[in-house]
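In what follows, a structure is listed as structure tokens, so that the remarks can point back to it.
Note that one protein chain of the assembly has been removed; the remaining protein chains are unaltered in position.
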Amino acid sequence: MPAGDHMSPETGGKGQSSPFLTLVRGAIALLDWSGRLIVGVCLTAMFAALLVNVILRYAAGSGISWAYEIHAILLPWLVAGGLVIASAKGRNIAVSLLSDMLSGRARLVLNIFIQAAILIITASVLWSSHPILKASQFQTLSTLGIKQIWGYSSIAYSFGAMSLIAFLGILRTLAGEDVADLALEDTSLS
Amino acid sequence: DEVIFAHGANPGNPRYVAAEKWAELFTDCTGGADTVNHAPSATMGDDAEMLTSATAGIIQVTANSQGAMSQIVPEIGLLGLPFLFEDLPTAWKVLDGDVGAMIDERAQNAGLKVLGFWDNGIRNVTHTDKFVATPADVEGMQIRTPPDQMTIDIFESVGASPAPLAWSELPSALQSGVFDGQENPLVNIYSAKLHEITPYVTLTGHQYQATPVVAGLAWWSGLDEAKQTCALEATAEAGKIQRDLVAASDADLRPKMEAEGAKFAEADKAAYREATKPVYDKYAETFPELVAALREAAGL
């Protein structure tokens, strides 16, 4: 696989460098790093727990009972962290035919439309998740003893971050950056 | 209005039949004012998800499981204490009485209303190459359990090596010898063809499990009294059919499974009951009154 660190829109973009845009890029970089940190912790912890469990089950005859439940909290967070990294880098899987055909002003307008659509959609998912988050504070994982809301809140984190990134994306597009640059090889898994 | 009644069972399962009946009874009782959308086969999510959905008002009613429900109301997990009920009628008497009412009260604090209890059957142990008639036979046995602390405690108390595993991974895990056996009600064993891999079925009956029928509290509170009565009556009425079907299906399944190569043996329940006593003591530390009440109600 190629590195996750190629020229990404925020470093290779063609925007002006105003203090405001620097701030916007800083905010996105911060989100990007929060995603990396979450991904690192979740993936490593699940790897360690499951590997130790398999080894123990063979060596000692009995594994760790919570190893089969740890993913209930950590997998949603791994996904959320990964989603935030992908969004911060502008790498969502899209059918970019129309976007590729357009140029200049038309492309700019379409980019703003796309960012606005993402903003509205992610914000409405975030807003409507409220009853589910409330319901999940009553559920406790049986062997881990952790409340389900610790897992469900990953949805609030990732959709909140995606809304914010889309909003900042509109600002960047208005400031003249082309944020619709896609790098397909990193975002699909077929 | 449309009422979504969701559960995880497939056509042919007693729970499915009873849910159909519930839909019919409730619709008739409300004079057609409310129609029921029967959503089987976990199409609305698994048991834990259906409970969240009911609390959040996405679905209205779910015929759920004791395990998922105990993540919200831990007390309901105590129904799974080892060898608690001598027979099914004893279990029903307890559930339809004070214990059931207490569980309902706790559930309401979490936004759920218990409409009643159906059965899920009694759990038995299957093994790849031997019967486990006495506690000594399960010593050292690698047994798969659901991720349920009570079940794990039961098998640890008799010296087995229980390990939880996802249901979806169970057939391949048994096939490949990762486990010596597993434990489930006969219905589940038969539907997943587990008796083909673990043909030695010991009728341990170590654990009873209920099927709590649960509604979202917000929906429930919005119903007028007449409709509330309809929902409770439909649950009780369909529950009779469901309990009969569960009892009958266990009886039906044995010859069916024997014809397909499974072998059956009875277990020494007295010896098991003695060996699993420490489990009661453990749970009595956290829930002293309820464990005492259950012991008394069950005549232990």
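Read from first to last, the chains carry the letters A and B; within each, the first residue is number 1.
Here, a contact is a pair of C-beta atoms (placed from the backbone, for glycine too) under 8 Å apart; a residue touches a chain by one contact, two chains touch by 3 or more.
The rule we apply is simple: contacts and distances are computed from a predicted model.
Between the names "MoxR-like ATPase", "TRAP transporter large permease protein", "ATP-binding cassette domain-containing protein" or "Putative mRNA 3-end processing factor", the one given in UniProt for the chain missing from this structure view is "TRAP transporter large permease protein". Considering A:110, A:144 or A:175, the position touching the chain not shown turns out to be A:110 (whole complex). Among B:12, B:177 or B:255, the one in contact with the hidden chain is B:177. Only one residue in the set A:28, A:155 or A:170 touches the chain that does not appear here, and it is A:155. The set of chain B residues touching the chain not shown comprises 4, 37, 39, 43-46, 48-49, 52-53, 56-58, 165-166, 168-169, 171-173, 175-178. On the side of chain A, touch with the chain left out of the figure occurs at residues 1-5, 35-36, 38-40, 42-44, 46-47, 50-51, 53-54, 68, 71-72, 75-76, 78-86, 89, 91-99, 110, 113-114, 117-118, 120-122, 124-125, 128-133, 151-152, 154-155, 180, 184-190.
Here is the rule we use: only the chains that are shown with their structure count from here on.
Each chain gets a centre from the mean of its Cα atoms; for chain A and chain B, those two points are 38 Å apart. By the touch criterion stated above, chain B contacts chain A in their complex at residues 48, 51-53, 55-57, 67, 70-72, 74, 109-111, 140, 142, 147-149, 152, 161-166, 178.
Residues 57, 61-63, 65, 68-69, 131-132, 134-136, 138-143, 148 of chain A are the ones touching chain B in the complex.
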